[in-house]
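With one protein chain removed, the remaining protein chains of the complex are shown where they sit.
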Amino acid sequence: MKIFRVLKRGYCISYAILDNNVIRLDEDPIKALIRYSENKEVLGDKVVGLNYEELLTKFQIGDLRITKPLDPPEVWGSGISYEMARERYSEENVAKIMGKTIYERVYDAVRPEIFFKATSNRCVGHGEAIVIRSDSEWTLPEPELAVVLDSSGRILGYTIMDDVSARDIEADNPLYLPQSKIYYGSCAFGPFIVTSDEIGNPYNLDITLRIIREGKVFYEGSVNTSKMRRKIEEQIEYLIRDNPIPDGTILTTGTAIVPGRDKGLKHGDVVEISISKIGTLITPVIKSERKLK
Amino acid sequence: MKIFRVLKRGYCISYAILDNNVIRLDEDPIKALIRYSENKEVLGDKVVGLNYEELLTKFQIGDLRITKPLDPPEVWGSGISYEMARERYSEENVAKIMGKTIYERVYDAVRPEIFFKATSNRCVGHGEAIVIRSDSEWTLPEPELAVVLDSSGRILGYTIMDDVSARDIEADNPLYLPQSKIYYGSCAFGPFIVTSDEIGNPYNLDITLRIIREGKVFYEGSVNTSKMRRKIEEQIEYLIRDNPIPDGTILTTGTAIVPGRDKGLKHGDVVEISISKIGTLITPVIKSERKLK
Amino acid sequence: MKIFRVLKRGYCISYAILDNNVIRLDEDPIKALIRYSENKEVLGDKVVGLNYEELLTKFQIGDLRITKPLDPPEVWGSGISYEMARERYSEENVAKIMGKTIYERVYDAVRPEIFFKATSNRCVGHGEAIVIRSDSEWTLPEPELAVVLDSSGRILGYTIMDDVSARDIEADNPLYLPQSKIYYGSCAFGPFIVTSDEIGNPYNLDITLRIIREGKVFYEGSVNTSKMRRKIEEQIEYLIRDNPIPDGTILTTGTAIVPGRDKGLKHGDVVEISISKIGTLITPVIKSERKLK
Partner (left out) sequence: MKIFRVLKRGYCISYAILDNNVIRLDEDPIKALIRYSENKEVLGDKVVGLNYEELLTKFQIGDLRITKPLDPPEVWGSGISYEMARERYSEENVAKIMGKTIYERVYDAVRPEIFFKATSNRCVGHGEAIVIRSDSEWTLPEPELAVVLDSSGRILGYTIMDDVSARDIEADNPLYLPQSKIYYGSCAFGPFIVTSDEIGNPYNLDITLRIIREGKVFYEGSVNTSKMRRKIEEQIEYLIRDNPIPDGTILTTGTAIVPGRDKGLKHGDVVEISISKIGTLITPVIKSERKLK
């Protein structure tokens, strides 16, 4: 089952794609995902004439607009979860403890990096703009596989997430990580939530990032989730340790595609992230213009 | 005006102390604080016979129990905000960038440290237990002055906050900061929200921390907020930069009282934090016992 | 446009039939009717595979059941609205004022009879049981054309209503009319609300009543609304005079089919009411068994 949601004149309406049919859900998509995970029938009507594939490329048709597939009460992130040349984690100016960078230390440690990423109101969906902070000169998309969880940490589905990060702020000091990670428009996900039965093995998915600038591919990179060495279950175990999460919480599982310092986002860019079996998440980029007092 | 709240058989009831009267509020305490900040009359009834001073020491009388003075949609923290011997920030094993610890770097930088601390459900109030994570051996209270903000960053009131932190997890790696800071029972505040007119100068308040173990004072320390060098306004400016916050958000302004490695909290301890003009926040301590799978 | 509603595992879901399509409504059916009456687009999805015609005859398929097409906040009735032989209104034992029965007096008067009939919880829908009061020996169905109104008295749509009445109680004394008219199960309506453009002239509709007993037609009668002499607009004018009604109020416009004293309903009967251009409302009949104290 795939879940998506459209916005129509102020009404959020949720759909599932199931056995090649489009089902309009009777319930909140989080409830529908829980029901599906328990092998219960998903309640809804089979609809026709909703051209969601066209919506995916046109973003808005008439009064219909695609939006976030659900409202996650909390979004959490993980990092340093992929196999990478350890050199990548040992650049010159990164914070070090006893000779080892803090990234290397996580890489080698039992405990993963887990951080608070966003609340629902700070997230955007397919076709909606991600944001460069007004005080960042170097902001990167982080294309990631994300999981939707119930309150016990069970995986209800998978989605594409862009964990947009102000890399210059973060690089300046790891204590600035929350400022680089949490702000309006720092988190995009969608266009679908896809359930486990359609995903199969989550460790064999291609993730591709493309940054489009002035109509041309400015950056392209890809990775396969087989390179994830910090498994999702392990991340979840730490996320929920002593930490109650609500149904519908999203955990994004870390990136391995890092465009680099000369590839920072610019106002007007378009970011496209594809993950096999899920689809492509497309978002324009805007630079925040802070109002001076 | 001071605001507090009691729980009675499942009903949360909010009160203000105003001109020596106890007023039962007609509205949500966040609305009452906004109204007061706009010099509008606070709506409510003058009540008698509610012995809140006794409740502060007995915690529960009959079916009445004191609780969090309001439900903050978000709690944020700040750090490295006090003048301290820079040595304190330059211990051996702290992460360093180009020879300077990350704490020293914040100390010297324009940008403050701002982090996401809690949601309302992770917070406790006066008389309610703060928690040591199941996987922490060294957890410390952090006694702090906190401010309640409206969505534009205006200060609606002040309170006492305990930014409980798993210091061993945090010390291991700054990337573990969210795990050391955000979990159930990691945040206590109250017993009152006190408005600016009663606080006067926020930079001349005594903060005292006492840890009571087996009925005796195990640790005592204090500081005056005059030692705060990263001013509250400056912290707020960064908190709300590109980052929308809801009315009633709390920002806790950092600590300067650090009990040290041999003074970590233990199950059964009691933590008392006093701030002049606000009162004393008392919380028992429990150690989480994680259920093994 | 026709509107109907189904109940699925506790969820009420509203549909419209529009241009031969089944539309699942985004909004409450009352809002959809208002929108339609203002020539605005009705919001919803085209669904397939909902066999509502089968539901109309089977009443329940799987977890789907047809129910009241909307929840009317108030239901009002009118009476003595049809042309009938005045003899019908002048039976021996009817209350008389100065030689004329009270029915004749309404018949001849400017002011119509208007009465409070039901609240939503006292109404049932297609396939749901209407009720004979425990203390009535002679209860009759009253098959009527009803209108759904907005708060200004504008007609939003038409439906079939059964204004079930305990005729013996009412005949005993006109002051007992509310007891004969208002009780649980005294009011059935549906299966559709049909808008004015599909109805056309409301004064040329056939109303047919059939009472089925033990599988056979026990009573059958019919009338055409052309016989209505107290026009609907006139009834509405008096209904809303000094009397505010909420959006979605139903007014049922009176009956002219009266089965007679020997044709009273019995537990186990089935009542079928058809009105041209609307459909057929089918309800089983149960006799209330009052619990004696």
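A, B and C label the chains in the order they appear, each numbered from 1.
Going forward, a contact is a pair of C-beta atoms (placed from the backbone, for glycine too) under 8 Å apart; a residue touches a chain by one contact, two chains touch by 3 or more.
Remember, predicted model here, so these are calculated numbers, not experimental data.
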Displayed partners of the chain not shown (whole complex): B, C
Given C:48, C:61, C:94 or C:258, the one touching the chain that is not displayed: C:94
Option touching the unshown chain, where B:17, B:43 or B:258 are the choices: B:43
Among C:41, C:54, C:135 or C:220, the residue in touch with the chain that has been omitted: C:135
Contact footprint on subunit B, counting only the chain that is left out: 8-9, 11, 13, 24, 26-27, 43, 45-50
Residues of subunit C (touch criterion as defined above) contacting the omitted chain: 74, 79-80, 93-98, 102-103, 105-106, 109, 111, 113-116, 119, 121-122, 131, 133-135, 169, 172-179, 182-184, 238, 241-244, 288, 290
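Keep in mind that, in the parts below, only the chains that are shown with their structure count from here on.
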Contact-graph distance - origin subunit B, target subunit C: 2
Distance from the mean Cα position of subunit C to that of subunit B, given in whole angstrom: 62
Distance from subunit C to subunit A - Cα centre to Cα centre, in angstrom: 53
Centre distance in Å when subunit A and subunit B are each reduced to the mean of their C-alpha atoms: 32
Subunit C: positions in contact with at least two other chains: none
